[in-house]
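Submitted below is the structure of interest, expressed as structure tokens.
All protein chains but one are shown at their positions in the complex.
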Amino acid sequence: MYNSDKVIVGIIIFILFFTLPFWLNFGRAKALPRPELPSDTKECVESREYMRAYHMKMLLDWRDKKVREGQVYYINSQGKFFKMSLQNTCMKCHKSMEKFCDRCHSTISAHPDCWRCHIAPEEVKKWQ
Amino acid sequence: MFEYALKGKPRYWIWLGFLATLILIAFYFWNLEHHIGAGRLLGLHRDLTWGLHIGQLAFFVGAAAGAVMIVLPYYFHNYKEFAKITVLAEFFAVGMVLIAMLSVFVVMGQPPRVFYVLLYPTPNSIIFYDLIVLSGYLILNLICGWTVLHAEYKGVKYPAWLKPIIYLAILWGPSIHIVTAFLLQGLPGRDYWLTAIMAPRFLATAFSAGPALLIVLALLAKKLTGFDVGQKAIDTIAKIITYAFIINLLFFGFEVFTAFYSGIEHHKAPIIYLFFGYEGHTEYVGLMWFSMILALIAVVLLVIPSLRRNETTLVLACLAIIASIWIEKGFALMIGGFTPNPFHTVTPYIPTFPEFMIAVGTWAVGFTIVTILWKIAISVYQSKEKGVFIRS
Partner (left out) sequence: MAISRRDFLKVIGITGVTSAVATIGGVLIGRGEDILKEIKPASKVRWAMAIDTRQFKTDEDFQKVIEACHKAHNVPNIPDPIRQVKWIWVDTFEKAFPTIEHEYISEEIKKRKVLLLCNHCDNPPCVRVCPVKATFRRPDGVVVQDMHRCIGCKFCMAACPYGSRNYNFYPPREFLSQVNPEYPTRTTGVVEKCILCYERLDEGKQPYCVEASEGKMFFGNLNDPDSPVRKAILENIVIVRKPELTTKPMVFYII
């Protein structure tokens, strides 16, 4: 092999760099954090399984329907009416983005940028 | 062929390192803008939202389209004198259009969302077409230049499938600055821009500033590497520049006539602001007259044949054209469009140092590409003893 010293050193550096996430997070794995559920209501807009899988899709759907098509209400699978609003419907019960949304999102490194603009009620308190 | 870019004298690497530093500085400022807000870093304000950077778009689409003035005579009319400069012109166009595209990109307030322009295509918006024509021109010129150069490198004529692509690239060239002119000339509230002659003016400045920059770079390359594109080629390009620049000045004269003979206050106002000052604001008067003086110097140096043929005076004339058109198109065009504002008052715009450095960074990216591609092309030509003709 030509330039074998440079090549082998390069390969070692590459492997170390590639496995960096494992080195950096050694011993830091914890139990999956549970989001804090609201104490007063038991029912969300849809069932727990549905929300787990589709909440983001539903929120994007709500966003387009409300802002771009001018619709106001969402009818869930039980026929109940909900106003389509992240801040005023979802957050009315779930209240805090840190204690609810971020619990799962931070663990799996998902960074939806809703909260750059939208405000959760708990955060409002900090403001004022 | 790419190995030619990886070998070079120390000055080649120092130059690339310098350009890389400029790019890093620009990137730092651009990134900072999105954290602390454009108002803290740039000179833009509520009454003038497109400033130095969109001005660079206007200037560099012109520079990129200027390559058409070299490629068209060579391929459509078999003008053999352009043989050695055609590939260089196409690579030059690649670098310039890259600067133009980056200039638009740095203006975006939400850069991650830029792909929405493709995800939600809007045929009534000119930016949609701008993206298509700029990207297309970039790709077409890259393909044409590289394939022809590669054929030259191998010592054969270029493949037949390239001919339609070359024709497409030539026809595509004027579209990039016509579409960019359309960005401006379709806006009802901006009197300085709402004129049908905006697109022809873009064409005229393109065909003068573009080849002028190309001449300067080609003569610089001759000085640095000894590669001579040919006296006849430079002469012809100089003649093209002369006519194009005179036509550009005529077009400007037409604009002034329409504005002043019609006597409509708000039609005259931008020109008065730029050249004489309006309501006490005289920020750009000096710069605009400087641009005019440069233009006159350039015309004198180009019209007199002996001065046009003399390399020193030709380079001076080209630099004067580039500076004059840069001031007029890369800067004053934006200011004239937005000033006076819809309330007929003047809010001055002074670009800040970070804003300027971001523009310099975009130039550095373009010139890095031009440096690398020209290094490859010139090395190919020089490594062949008599690499003169690209057989068509």
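Just so it is clear, A and B label the chains in written order, and each chain counts residues from 1 on its own.
In this text, a residue touches a chain if its C-beta (ideal position, glycine included) is under 8 Å from a C-beta of that chain, and two chains touch if they have at least 3 such contacts.
Everything numeric in this text was worked out from a predicted model, so none of it was measured.
Although it is left out of the displayed model, the omitted chain contacts the following shown chains in the full complex: A, B.
Residue B:Val114 is the one among B:Val114, B:Val156, B:Leu171 or B:Leu224 that touches the chain not shown. Touch with the chain that is not drawn comes from one residue among B:Phe2, B:Trp161, B:Tyr261 or B:Phe343, which is B:Phe343. Here one chain is not drawn; of A:Ile12, A:Ala53 or A:Val67, the residue touching it is A:Val67. Among B:Leu19, B:Leu44, B:Val94 or B:Val148, only B:Leu44 touches the chain that is left out of the view. Residues 63, 66-68, 70-72, 87-88, 116-119, 121, 124, 127-128 of subunit A touch the missing chain (whole complex, contact as defined above). Within the entire complex, the positions of subunit B that touch the omitted partner chain are 34, 36-40, 44-47, 49-50, 104, 107-110, 113-114, 116-117, 119-128, 131, 183, 186-190, 266, 337-338, 341-345, 347.
Note that in this section only the chains that are shown with their structure count from here on.
Rounded to whole angstrom units, the spacing between the C-alpha centres of subunit A and subunit B is 44.
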